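Can you read through this structure? Questions will come right after.
Note that this is a trimmed complex: some chains were dropped, and none of the rest were shifted.
Going by the order they are written in, the chains are A and B; count residues from 1 in each one.
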Amino acid sequence: MILRIDRLQTELPPPSDPDPAGAAAVQELMGGKFGEMSTLMNYTFQSFNFRNRQSARPFYDLIANIAAEEYGHIELVAAAINNMLTGASADEQAPNDSMLKLKDQGINPQHFAAGGQGALCQDSNGKPWNGDYVFSSGDLVEDLTHNFFLETGARQGKLKVYEMCDHPAARALTGYLLVRGGVHQVAYARAVEKLTGADLMKLFPSPRIPTDKIPESKKHMEKGLHLQLYRFSPDDYKELVAVFNGPHPETGEDLEVVDHAPEGVPPVDLPAQPSVFAPDYAPEEIAEIAQRLRKEAGLPDEPIGEVANA
Amino acid sequence: MILRIDRLQTELPPPSDPDPAGAAAVQELMGGKFGEMSTLMNYTFQSFNFRNRQSARPFYDLIANIAAEEYGHIELVAAAINNMLTGASADEQAPNDSMLKLKDQGINPQHFAAGGQGALCQDSNGKPWNGDYVFSSGDLVEDLTHNFFLETGARQGKLKVYEMCDHPAARALTGYLLVRGGVHQVAYARAVEKLTGADLMKLFPSPRIPTDKIPESKKHMEKGLHLQLYRFSPDDYKELVAVFNGPHPETGEDLEVVDHAPEGVPPVDLPAQPSVFAPDYAPEEIAEIAQRLRKEAGLPDEPIGEVANA
């Protein structure tokens, strides 16, 4: 089971100019074959289905623990998409005017017609993510080889979306994910090596662009985030260290297991978008009801939850 | 982000007679339109996309927190499926003999041909779960109404699978999920009521079978699990109490928020299935390597992770 912490793993800039076409492209990182739904669900199912786990504990711990980090990644992708969609519909319209200029933009129409200017469980073509993207063969070498390849494909996807979108939220997102995905790519390569003896370190970086060439990644590398595998559990997955060790393939620095989750940051509370009824056509009515309920429950006047823009 | 705890929310019996046809049916609770992947991902996306959350904090907390519980539900469904598939292939075969008697069984062939006798991200017809099952409209009343209906459909699915499968793991699974899903059903009904004033309590139980008629559910009700909404977070989602309160619609007892996750139980470490190479054709080789790696990392002789059948 999981505990949930209401913080993002890294900071994204506050919403600026809306970029609905960019948001449509970023969906590839959510619901594409190599998006974060895929990394999350692959490792999740592999950990569920892991047989004889006690005898192979370090590998089980590795897969199960990385799965936990990936939940934070779908959260970040969603935050970036929501950020880029904020403001994409007119707050106040002239009568008989449509909410957005469909003709000018490479939008995903369902961001507006189905969702509330919010992230969808789809790729950049509007195709829903599906369970066929999950590979959980039961064979450990196979699953780990798969995972290494999945992270490689995911790294490419992130680089390509970085190239496609210059919106600051997209850039901050991909800069961070490239560093963290890189850690997972190394971790799975190491695991394959430990099991088979094959030296995979020479495959890095793949695509062959040093991560530190990307400014939005470099700032995280300067803090050592490319070296650290967080342990996302209060008490479990302590055998990570048996696999995740040795030098980083690109920089030669020592890999290390960090014994906690990242500190993270509170999420930005994105403004209502009344044109799509998110969270309502008249959000202030919901606010009133919520305030009343909070009172009745004896909660303090100010909301307890923390947001970046409180 | 999340933390992961390597425990199951409830206990399942150890593997007994294999039941691959039953396992194929239980997949409906994993990847069906009303399965646990759907509840998990609906609430996850709704929480990600929640706008103006500070002003509607009790509702945000409710959705985000229930999402966290659902991760434990896909874990339980997977555990039951894996349990039921254990032993379904011959460990030792006569030469020229096939691994399983395909002709006799309503199996999901991909449990063997693609997976390693492990859970798939599919429904009972072998159709992959897909992101189209996620409803995240941004409109709070709408999303909550949807969630109430989703839990209603999910309750029916659990009841039907209960009826279809008499394997003890399937019965233990559905007995527990009926109780916990019932809590979510009440929670969303209450949320809709709080926002709109509509009295939904008369819709319970739906389907109209009192939950305590089901022996595998009753034992959980006797512990009060039908009344308790766990708070699945170290520090967040504290405004649940503003929504989840009042009498239970079936029993009249008081609903309560429990300020922690359930204690849970360690998972059963299911045995290797070498016929499908899970985790290997010769699992003892992996065990040896793992043991060596553990030593090199200075870990104790015994694995640190806990399992039920240590």
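Going forward, contacts are C-beta pairs under 8 Å (C-beta built on N, C-alpha and C of every residue); 3 or more make two chains touch, one makes a residue touch a chain.
What you see is a predicted model; the values in this text were computed from it and never measured.
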item: 2 chains shown - copies of the sequence in the complete complex; value: 6
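The rule is simple: only the chains that are shown with their structure count from here on.
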item: Inter-centroid spacing, chain B versus chain A (mean Cα positions, whole Å); value: 23
item: Touching residues on chain B, where the partner in the complex is chain A; value: 1-9, 31, 37, 41, 44-45, 48-61, 64-65, 67-69, 71-72, 74-75, 78-79, 82, 114-122, 128-132, 134, 136-142, 194-195, 232-239, 241-243, 245, 261-262, 264, 269-273, 276-280, 283-284, 286-287, 289-290, 293-294, 296-299, 303-305, 307, 310
